[in-house]
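Complex shown without one protein chain; remaining protein chains in place.
Chain lettering (A and B) follows the sequence in which the chains are written, and residue indices restart at 1 in each chain.
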Amino acid sequence: MNLTRRRAIQLALTAGALLATEAACGKTNKGTDSGGTKNTTLVVENSFDLTTADPGRVYEVTGGMVAHAMYEPLLTFAGGDVSKPVPLLAKSFEASADGKVLTLKLDETAKFSDGSAVTADDVVFSFNRVKNVKGNPSFLLDGVTVTAPDAQTVVLTSAKANPALPYLLPTPALGIVNSKVAKAQGAVDAEGADKSDKAETWFNANSAGSGPYTLQSFSTTTEVVLVANDKYWGTKPVYTKIVLRNVTNSVQKLDVVKDASQLALDLSPDQAKDLGAAVTVDRASTTTTFFLFTNMNPAISPVTSNPKFQEAVRYGLDYAGIMSLAGEGAVQAPGLVPDKLLGALAAGDSLKRDLDRAKAALAASGYSGQEIPMEYPSDITKNGIDFGVLAQKVQAGLTEVGIKVKLAPAPVATALPNYRDGKEKLGLWLWGADYPDPSDYLAFLPGGLVGLRAGWKAGSSPDLTTIGDQAAIETDSGKRAALYQDLQRKLNEVGPFMPLFQSAQISVMAKSVSNFVYNAVWTVDFGALK
Amino acid sequence: MRSRPYLRFVLVRLGALVLLAVGITLVSFILTNLVPGDPAAANLGQRALSDPAIVAAFRHQHGLDQPLPVQYWKYLTGLVQGDFGTSQRSNRPVGDELAEYVPATLELASTAVVLSVVVGVGLGMLAAMRRNSWLDQLLRVVSLAGVSMPTFWLALAAFFLLFYKWGILPGGGRLDPGLDPPPQVTGLYTVDALLAGQWDIFGNAVFHLIMPALVLAAYTVGLLTRFTRASMLEVLGNDYIRTAQAKGLPGRTIVFRHVLRPALVPILTVAGLAFGSLLSGTVLVEQIFSWNGIGQYAYQSALNLDLPAIMGVSLVVAVIYVTVNFVVDLLYGVVDPRVRLQ
């Protein structure tokens, strides 16, 4: 083949000639055959956070896009619109009036990659396995039982009203697995699967889903190769092979500009400036909220738990400076719930810096100039935003108010336990929506998962808890939205959280790539790319 | 009869290797358990981490719920059977992962070592023969610059110029994206490609090796140049050289026949030690060149406090280091007959 022969010849050539053939090679990468469909490979670069390709365990960003290409869920989102679930493997769905029962009818034409039909049994198996292997995504189905009255019907029953359930079903971890194949490889869906399930190794080398791609090779650190599923029941994907490579973002930038790759997913806002005309840049706001918190627990810090101190921090933060780091496409977060979701606050509600108010509050708090450590995960870079750089910006803003902040970075492995145990005095973290529904943010209430991390014990604010309880079970979407907005406004007054911004997903692609839409749940749908 | 002392030598070395393995795993084990990190935190998501049932399942799965001595004993008994344990990060056998990453680093490090020995010894000889000339002084500055170069900075500069600005060499990875690796025999892409007769893949793999190997070799070239010069000068001072010279032998003959050979012993030692430093150097270089070797693996494992992986990778690096130096010791006998008798 042309490309490879050129490569071999290259070695014998001089440096100058090398340059010329190198450029030529880059172009031959993408041929177009006579039929007009591209019979070709798409090289995608991403900073991997990959741990598994097992749909019962997958929960990371990279894993999400890989699993989404291979395992289709019952419901999906159209393009980047995560406000409305639409049918995929299920051709219709209906919730009961009390919000406790969701009934879905499967599409009988849906086929797995081995040609067998997708049945309700496969759904039951997949969902029970997610619950029982006790992995990262298990919580998604807490309190949900799944039954199959017939081969084409699935019934999901929740203990309490669960209006968020349809929003949760498109999550990559809830993709449907071919249960016959999986069982033969040692997959178990019964209780105790956390000990008896032996299929993860197999899922890291093979796939058994109904999606447009199947797994060819998988490495958590090098690359993942997907090939088109030739038995796909939907519209055949344009690219026959997807090579997803693990590359740091600075190198991604060079590669995509030189057409060594066609899609780069992790460029920072600064890197995405002045890329030239050879590439297309897509900017979209994500459902990832960066926030700062002050610990509410006086036993951890009498200083940070003081409401006046919190006020000083809230109005002393240099929001404009922080937004200059967050870059184009990012939005200042008016509340914790991201703008794409139901119940988000309007941009006008965002906090503005008020140095006088902050200084007055600080004086009233009795703060006497002691250093307060601010912890953050030093090895996380999300959407090109480096926590270290952000932390320095936050620190500089608070210094102007008169608060002495000492940065205390640590890799996630050591920072996260402190955070989980509610021991951080000041913490800089992010929260990515687990699913695009505001109920995910009830975790920030007193006694909730994140609330406790900020030292906010259950019962500390009965008012907020009452609104939260109502919001969780309200099924009317207008009323839900109002409740969540009310909740966030109150959180912005009395809560320990200072929402900073929603980061921007910057996707840079070659001009030859089209139909790219960023989706907050699975980042990119390879099957839809043209 | 002559093989006897050799046999003893080998056995003693093997015994030392076993002790070393125990020592290294014990040190890693104690250290990583003393420090305050929590592997579950590093390897579970934000939600799962606050769910005691999931954390318990994780701890059970990785045997972390057992007393430390039991954990260590289990690890050792597994190790004897060739089982390096299971990575907490990827849930795969560490042995499989090492088999994937070690060849990548070996390929890179060996290329760099060969490069350093050829260039370093050559330049060192040149410097010794032209002692105190301007060339010697120039080589001295060059070799000291090589030793003083921050590897990560050099890697960035090379990457920026050779790939980004001039496009002479490929940017990162072991092969161009889209090319499939050759069928695995040794794991070294160049060797495997040759075995399979895939000349195009071989060429591509070599092409990708050049820049990282050059960067990695900068330090060792400097080291070997300085060292070769010093040890040649020392030999040149010996009486028998003066005798050879008095006999009227030409300079070239003296250098290659009488000087280089004895000078090679200490040079070999340094080359062996340099191989060890190269393995550490890969941590910085692999990061920049997206080279998926044990350097990156070690970095990821350390950040995630993935204990079996940290122990596995430390062990492999130590064993490679010891083995290389063992081979160097054996080579002494070949190079210098005097050593053979001792």
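For the reader, a short list of remarks on this structure follows.
The rule we apply is simple: a residue touches a chain if its C-beta (ideal position, glycine included) is under 8 Å from a C-beta of that chain, and two chains touch if they have at least 3 such contacts.
Simple rule for what comes next: contacts and distances are computed from a predicted model.
Per its UniProt entry, the chain excluded from the display bears the name "Cytochrome c550", taken from "Cytochrome c550", "Ribonucleoside-diphosphate reductase", "Integral membrane protein" or "TIGR03936 family radical SAM-associated protein". For the options B:V70, B:V118, B:A157 or B:V334, the residue in contact with the chain missing from this view is B:A157. The chain not shown here is touched by just one of A:A391, A:L491 or A:V508, and that residue is A:A391.
Not every partner is drawn; the one left out touches chain A at residues 248-250, 253-254, 268, 270-271, 274, 321, 324-325, 378-379, 386, 388-389, 391-393, 395-396, 407-411, 413-414. Residue positions on chain B in contact with the hidden chain: 16, 19-20, 23-24, 27-28, 31-32, 35-37, 128-133, 137, 140-141, 144-145, 147-153, 156-157, 160, 164, 226-227, 230-231, 233-234, 236-237, 241-242, 245, 250-252, 254-255, 266, 269-270, 276, 279-280, 283-284, 287-288, 298-299, 302-303, 305, 310, 313-314, 317-318, 321-322, in rising order.
Note that in this section only the chains that are shown with their structure count from here on.
The mean-CA centres of chain A and chain B are about 38 angstrom from one another, to the nearest whole unit. Of all residues in chain A, those touching chain B in their complex are 4-5, 7-8, 10-11, 15, 18-19, 22-23, 25, 29, 41, 43, 51-52, 59-60, 134-136, 138-139, 194-195, 200-201, 204, 219-223, 241, 243, 245-248, 251, 254-255, 258, 260-261, 379, 411-414, 416-417, 420, 431, 434, 449, 452.
Of all residues in chain B, only 35-39, 41-51, 53-54, 57-58, 60-61, 89-92, 100-101, 159, 163-164, 166-168, 170-173, 176-179, 199-201, 203-204, 206-207, 287-288, 290, 292, 296-297, 300, 303-305 touch chain A in the complex they form.
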